[in-house]
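All protein chains but one are shown at their positions in the complex.
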Amino acid sequence: MEENSNSSTSDILMPTGESLVVSSSPHVVSPERTSRIMGKVLLALLFPLAGGIWFFGWKAAWVVFLTTVFCVAAEALWCKLAGRPVRKTVLDGSAAVTGVILGLNCPPEVPFYVPLIGAVLAIWIGKQVFGGLGYNPFNPAVVARVGLLIALPAAMTVWTPPRGMDKDFPEIKEFRTPVDAVTCATPLSIAGNTPKIKTNDFFAHENFKKIDNPELLEKYFWGVKGGCIGEVCVPAILIGAVLLVCFNLINWRVPVCYVGTVAVITGVVNYFYPGVTPSPLFHLLTGGLLFAACFMATDMVTCPITGTGCIFFAMGCGIITSVIRIWGNYPEGVSFAILFMNALVPLIDKWSGTRPFGYVLKRKGEV
Amino acid sequence: MNKSTRSVMTFKNGIYPVYHGKELSEGAATRIAPLLARYTVPVAQNAGKPPEVIVKAGDKVKKYQLIARASGFVSANLHSPVSGEVKGIIEVPGATGVPAQAVEIISDGLDEALPPLPEIDWKQADPKELLDRIAACGLVGMGGASFPTHVKLSPPPEKEIDTLILNGAECEPFLTADHRLMLEDPHAVLAGAAIMSRILGIDRIFIGVEMNKIDAIEVLQEKSASYGVRIVPLKVQYPQGSEKQLINAITGRDVPAGGLPMDARCVVQNIGTAAAAADAVIRGIPLVERIVTVTGPVVKTPGNWKLRIGTPVIEAVRLAEGVTEEPGKLILGGPMMGFSQRSFDVPTAKNTSGILLLSQDQAVNYESGNCIRCGRCVQGCPMHLMPCALAAAIESGRFDIAQQNHVMDCLECGACAYVCPAKRPLVQHHRRAKAEIRRQMQKK
Amino acid sequence: MKYIELAVGAILVYNFVLSRFLGICPFLGVSKRLSTALGMSGAVIAVMTLASAITAVIYKYLLVFTFNGKTYDLRFLQVLLFILVIAALVQIIEISLQKSSPKLYQALGIYLPLITTNCAVLGAATLNASGGRSVLDATLFGCFSGVGFALALVLFSSLRERLELAAPPRAFAGTPLALVTAGILAMAFIGFAGLC
Partner (left out) sequence: MIQLVIAAVLIMGCLGLVLGLVIGFFAKVFKVETDPRIELVTELLPGANCGGCGKAGCSDFAKSVVNGENPPGKCPVSSKEQITAIAMALGVDPGSAFPRRAVVRCGGDIHQVNRKINYNGVLDCASANLISGGPKGCRYGCIGMGSCAAKCPFGAIEIINNLAVVHEELCVGCGTCAAVCPRGVIELVPMNSRVHVYCNSPEKGPEKRKNCKVSCLGCRKCERLAPEKFKVEGFLARVDYEADPPPTEEDVEKVGCPTGALLTASRHYEIETFDPEFSIK
């Protein structure tokens, strides 16, 4: 230790203390912001979007653009009417995320009023009515998608054949319209329309062969199948999901448990009754399962907070999805499943709360 | 360094601040502050009952002279840091925001000290004698809570104690006072540890040090063998230096909710307190000065100074050659748990480990955006609470829900508010709920 | 299998509250607290099961009978009789609840006697009658319908407990928000269509 040397007090700048701010501790905070989180989610969403554009062309981009713009506009309009800060609310980016997710959940060619109605449903009914970001118990994009599916079933099930789908595809053959071949079916809707064979014989095994064979599954994997913009290209979805996990934005348990549960249930049913439902791999690669499991079920606001809660939540989603896909009227059940499980989240949160430190006296490994 | 086979220890949950700010001052050797003309020594520098002032205006005092006597068991003596004349008992801004009584002493410039108390040979001495000396010298916990040390060292007989832990984690960003102390005076720290363990009659002594102070770990490890002390490297994780988390990291024990470290058969003391204990026993001088880190992005030359208690903060800033721009926030203590001040007249005390000045850009933090239920606060809470749910309940005035969800166990460590992306003032909510619930319980 | 279908049908696909939109009054009135919702659920399950059983017996053996070689068809009395039985049942439950659990009695308040005119209970009875179910089937159907009502009520009350901590615009606070939430919940139940 040494004696302090600087004793010259002539030209040093001393604080006056006039602009001191008083606040509660902590006085430093992490650089993470809500807007940054939303920005990262948007970044991850770019991959499925790019996949959709590759397979469906620029009209897909137009749909996503419309939903995003309408969502942001709806948010701004609401804030203006409700007297809430417009700039701050819009800039947190949550409306844009909802918009993009909703866009990726639409078929590639929808009339402009579908994005408009969807955006209003998502932002107004799904979110702002509850008080805005964070208070909504249901995922706004899912509310909008389910609402559109129920209200405008025709517009929401016009599927465009993706790039690379030729005449050999069963979808095209079965659903070629007399006038032109601009629409096709999704593998799931074909599966849903195939009569079930409740035995375990040769015919049962052959029941889904037309749409569920290794050759087609590979094409499904890359994205050659009818479906919504965001859900076709599996590799793009996986890249986006990995990004989200790396950014620590989603709980990995949700997609893993969700997809796992669907695989197990469809696997078991397929093993005993191959004529009732296609193979689990078919279920994983078709429809919106992967996209929903990675981007919709994982929405922070509407899934449980704790890891245990997330596992219950995802398993519930998986069970309902499988049940609807196998036995329900709708070919696809992810949106309904997520919406239903969203309603269960408060209960799950209640039962899966953390155990505070110090409430159990002894633990293993005590010295 | 001599890496032992044990892995780096830590506790569950907690956070990893991205910017530690320690590099500002960790390389600056401790300097002794020059004598000032005026000191305002706060009277209540210990948790529990404040001591009783025994000097009055006009009295001449010498350095180390007793100016306030402990007024009970949970109370600590207070000594004059300087020789001079007592000008009076005045009101100064307190560190927690409530004005405090302070003894104003005008230095006579001579810095005359009373003769130190006789040295005690602690290896042979009666534990009671050591304990009395520590009480006489007015030692309090120097980590922040300022609990009188002699109280902590005399646990009730029905509580069995087997471990003494010295807290050298210094997990708060920016602070380097304990780091410098371990580096520069390892013998005092280790001797203090040995003295305390002799008082407690135990021989399991650990010093927990975070891995960002490798040089201090090396220095301590080199010298620790002869004192029977084990150095435990800890993971750099906040709040590693919280008593309960430290005990958990080192011994694996959980302090029961609402309990004290002694319920986990441990006593936890700060590094600084140990060094002060060694000073009291070996050198016979009471606690009148301590190492304080004066730092922050706007401080011109951040560093560590040995400041006498009662030094006005403005003088400490002058030692650091002032500021580069007008600061937006003055914090006594670390940035995570320290108190923001409204004026530079606040004096330092026995528990002031740091004086931190933040720029005006860094000052305004809280926006109270909507909770997006991201769960980062839950992952970060070292007490495994759910701060987001608590805050939502508190904002709606539902203190009953907050109490059911264990808000009373909150440490106010600030991990939740640090990680919150919506910048919600979670800690303030919890404080409010704790105050409210305590008030309701008192009413009953 | 038949009973599983009956259960899935009554609980999920044709949920009394969220698909048939019956019994909305107690659904909105008693769903503010999870604890009272649980109590109400128990009461409704009990009333629905008992009422379904008794009305099925009455329908089967009292409303159409042959006496002295002449067949009497009194089915036009159906609604009157059902209401009578349900009212009596609710009265009994109310009296015993007041004694056994005054707290729950207080919390349920006016909604307990309102079960009397709860269209869900009457709906279960008339659906049984028009569906021509046997006494056992009818009883089970009543029970499952009650469970469906309970599911909706518990889900909804937990949601409302969370919404209570939200900050909706003043125009939507309270019942409007509850109705919006119920609507979205009903949308989720549409997904179960076709399960049986």
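A, B and C are the chain letters, set down in written order, and residue numbers restart from 1 in every chain.
Please note the rule applied: a residue touches a chain if its C-beta (ideal position, glycine included) is under 8 Å from a C-beta of that chain, and two chains touch if they have at least 3 such contacts.
Here the structure is a predicted model, which is why all the values come from computation and not from measurement.
Asker: Which shown chains does the hidden chain touch?
Answerer: When the full complex is considered, the omitted chain touches A, B, C.
Asker: Given that one chain is not shown, which residue among B:L110, B:A145 or B:A435 touches it?
Answerer: With B:L110, B:A145 or B:A435 as choices, the missing chain is touched by B:A435.
Asker: Identify the residue among B:G27, B:G72, B:P99 or B:G228 that touches the chain left out of the display.
Answerer: Checking each option in B:G27, B:G72, B:P99 or B:G228, the one touching the absent chain turns out to be B:P99.
Asker: Pick from C:Q98, C:S130 or C:T175: which residue touches the chain that isn't shown?
Answerer: Hidden-chain contact among the options goes to C:Q98.
Asker: So which of C:M40, C:A53, C:L81 or C:L112 would be touching the chain we can't see?
Answerer: Of the listed residues, the one touching the omitted chain is C:L81.
Asker: Using the touch rule from the top, list residues of chain A that touch the missing partner.
Answerer: 19-24
Asker: Where does chain B touch the missing chain, residue by residue?
Answerer: Within chain B, the residues that touch the unshown chain are 96-99, 339-342, 363-366, 368, 425, 428-429, 431-432, 435-436.
Asker: With the missing chain put back, which residues of chain C would touch it? List them for me.
Answerer: Per the touch rule, chain C residues meeting the hidden chain are 58, 62-63, 67, 70, 72, 74, 77, 80-81, 84-85, 88, 91-92, 95-96, 98-100, 102.
Note that in this section only the chains that are shown with their structure count from here on.
Asker: From the centre of chain B, which chain's CA centre is farthest?
Answerer: That would be chain C.
Asker: What chain lies closest to the overall centre, CA atoms only?
Answerer: A
Asker: Could you grab the centroid distance between chain B and chain C? Build each centroid from C-alpha atoms only and quote it in angstrom.
Answerer: Centre separation, chain B to chain C: 62 Å.
Asker: How big is the gap, in whole Å, between where the Cα atoms of chain A centre and where those of chain C centre?
Answerer: Centre separation, chain A to chain C: 35 Å.
Asker: Out of chain C, which residues touch more than one other chain, so two or more?
Answerer: In chain C, nothing touches at least two other chains.
Asker: Can you tell me which residues of chain B touch two or more of the remaining chains?
Answerer: Counting only residues that touch two or more other chains, chain B contributes none.
Asker: Spell out the part of chain B that touches chain C in their complex, as residue ranges.
Answerer: The contact residues of chain B facing chain C are 392-393, 395-396, 398.
Asker: Where on chain A does chain B make contact in their complex?
Answerer: 1-7, 9, 12-34, 36-37, 92, 94, 131-135, 249, 251, 300-302, 305-306, 349, 353-363, 365-367
Asker: Looking at the complex, which residues from chain B come into contact with chain A?
Answerer: 15, 17-19, 29-34, 97, 173, 184, 244, 248, 250-259, 300-301, 305-306, 314, 317-319, 321-331, 335-344, 356-358, 360, 362-366, 369-376, 378, 381-386, 388-389, 405-406, 409, 412, 414-415, 417-423, 425, 427-428, 431
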